[in-house]
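Report on the following structure.
Left out: one protein chain. Kept in place: all the others.
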Amino acid sequence: MRGSWFLPAASFLGFAFLYIPILSLIIYSFNDSQLVTVWGGFSTRWYGELLNDAQILGAAWISLKVGVLSATIATVIGTLAAFVLTRFGRFRGRLLMTGMVTAPLVMPEVLIGLSLLLLFVSMELALGWPSERGMVTVVIAHSTFCAAYVAVIAQSRLRDMDDSLEEAARDLGAGPVRVFFDITLPVIAPALVSGWLLAFTLSLDDLVIASFVSGPGASTLPMVIFSKVRLGVSPDVNALATLIILIVAVAVSVAGWVLYRQSKRG
Amino acid sequence: MSSQAQPAVAADLRPWTDPDATPFISVKGVSKRFGTFTAVSDVSLDIYRGEVFCLLGGSGCGKTTLLRMLAGFESPTEGKILIDGKDMANVPADRRPTNMMFQSYALFPHMSVEKNVAYGLLREGKSKPEAMDRVAQMLKLVKLEPYAKRKPHQLSGGQRQRVALARALVKQPKVLLLDEPLGALDKKLREETQFELIRIQETLGVTFIVVTHDQEEAMTLATRIGVMTEGEIRQIGEPREIYESPNSRFVADFIGSVNLFEGTVASLNGAQAVVDTADLGPVTTTAPEGVSVGQTVTLAIRPERFALTRAAPAEGTPNTCRAMVRDMGYGGHISSYRLKLGNGRIVSATQSNRLRDEDPIMWDEEISITFPPPVVRVLTR
Partner (left out) sequence: MSAGALDRAGAGRFALPLPLKITFGLLVLLAAAGAVLLPQNAALLLGGLVAAVLVAFGLGRAAGISDRWLVIAIPMLWLFVFFLVPFLVLGRISLSEAMIARPPYSPLFEQGADGWEYAGSFGNYQFLAEDPLYASAYISSIRIAATSTLLALLIGYPLAYFIARSPEPRRSILLLLVILPFWTSFLLRVYAWIGLLRRDGVINGFLMWTGIIDQPLVMLQTDFAVYLGIVYTYLPFMILPLYANLVKLDGALLEAASDLGASPILTFFTVTLPLSLPGIIAGSMLVFIPAIGEFVIPALLGGPDTLMIGRVLWDEFFSARDWPVASAVAIVMLFLVVVPIMWLQSVQNRQEGAQ
């Protein structure tokens, strides 16, 4: 369409648009100069400063814990939701569940964050729990919206899976619980791994929801970064970004490899 | 060959001819509705121990639903199913004495061949060494011993089919349910596998219930066939019976090809009847019981039953008429013809090519066709 040069050229520009900002982050993380435009020579000085920044390291540790916990809870809830929606046929409340699983995917974060905070405050008033906001509330909030993403991934895998695999196991004498652990779970495991990874990254990345539901002493990494960069460019954030990009690249490669293996075995 | 001549043998090999035989599986007035759609409608059927019973029908005729009700994946809306005298109503799939071979084979992709086959035995609580012994025997029977450690995706289609069979048979079920067992194989492999299936069935003596849309497959495998359409069983019978004595226009038309002619019964003399038809003139035939003069009936004649001759048959031969050859197709072992009758009606006929140097009947020849009374079947439905 429209001449043979148009599509490749447009696509090249599109990919450049996607990757130039990331590349510039990486390059300038090795810039010795404090000023962004001035190249002050190659240096790993910002990485050194990063490693001595107790605030960032503390926040990173909190984010990591929140991420692991949220991703795990989200995977359990998301998988159950997906299983119920794909395998249980019609049941009362199905429509409600479908809605609650899809809505968090598109719901603006400020809405999720504010409404959850107000829930926690009301719960504290009514039940005395949670007595203060912090890691627990962030984990609950992240588990909830990440569960929706896991559910989408798990649902598509469960739909693709041959129904007769589970029937065959029933036929050979396994009860429903047994079938779930022996057949369903191993077959959809690769999808759950990528679902977990996605939930983990989303949790690690979230600024808005965490800002609402977190409390004193539980600032996550994005919250600290945001307070730093709101005032302008800060070179140690460049270094941090480069590290995060590296970790993500490795994680995505692993997930891609798992999925590739899965697709090869058919 | 009457059944009284060899009663013992006949009753043993063909228990359905013996009114006192106890059926092994009884389906009694079973219906299945999904919402407003009726998948299976009031089906009753008896199957005997050691049979290979084929449910034959087009897609959506309800045959798979019936099979799934036997396996316990669907429960009947009405009616009941008895296996070996026990009502299956509240028995879940994992407690039934049946095993199923799925159309997609449904081999567990994350388990080796050996573990796939052992899965059912371990669910019975067999110890691992005992299970592995049985698995080894079973793999030997289906000739898959060298592949025990492979994963399903490392096998060919035919090998997967045999794993699925082994997995379903290893539990020594009373009944094996097979859903289109040969459907995913190519033609040549299918023919070999048919005989292999029969060999295994005879070795183990398990009752087979096979669902298929392929009439040749049903004819070759089955002791009896149930022809299904729109959720109903239209006829149950041995393959020969279904082909030679269809009980309705539907069955006659569904199995093989057939020429159907409308007519009215002109006279009756005992079992002998003369039917007036617009296409063939008066046709002499044997009428089934209950036919009366003046009744509208359908005559069914298989294409291979017409005798085609250049010369007119001897004077006084019943059931003959002249036709023009409109079209002729050479098909190797047979030649098929499209013949135009006097009133313009086209009928199809085949002739086997028995001699190499025969002078075959060709286009535009005028010939005589003869159909002796025994080859004409009178259908009232």
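Worth a mention:
For clarity, chains are labelled A and B in written order, and residue numbers in each chain start from 1.
By our rule, contacts are C-beta pairs under 8 Å (C-beta built on N, C-alpha and C of every residue); 3 or more make two chains touch, one makes a residue touch a chain.
Model, not experiment: these values are computed from the prediction.
Residues of chain A in contact with the chain left out of this view: 1-2, 6-8, 10-11, 14-15, 17-22, 24-25, 28, 35-37, 65, 68-69, 77-78, 80-81, 83-84, 88, 91, 93, 96-97, 100-104, 106-112, 114-116, 118-119, 121-122, 125, 130, 134-136, 139-141, 143-144, 147, 151, 176-178, 181-182, 186, 189-190, 193, 198, 201, 204-205, 207-208, 211-212, 222, 225-226, 229-230, 232-233, 237-238, 240-241, 244-245, 248-249, 251-252, 256, 258, 261-262, 265.
Operating definition for what follows: only the chains that are shown with their structure count from here on.
Chain A and chain B, compared by their mean Cα positions, are separated by 56 Å. The touching residues of chain B, counted against chain A in their complex, run 71-73, 92-96, 98-100, 102-104, 106, 108-110, 119-120, 123-124, 151, 153, 167-168, 171.
By the touch rule above, chain A contacts chain B in their complex via residues 162, 164-165, 167-175, 178, 182-183, 186-187, 264-266.
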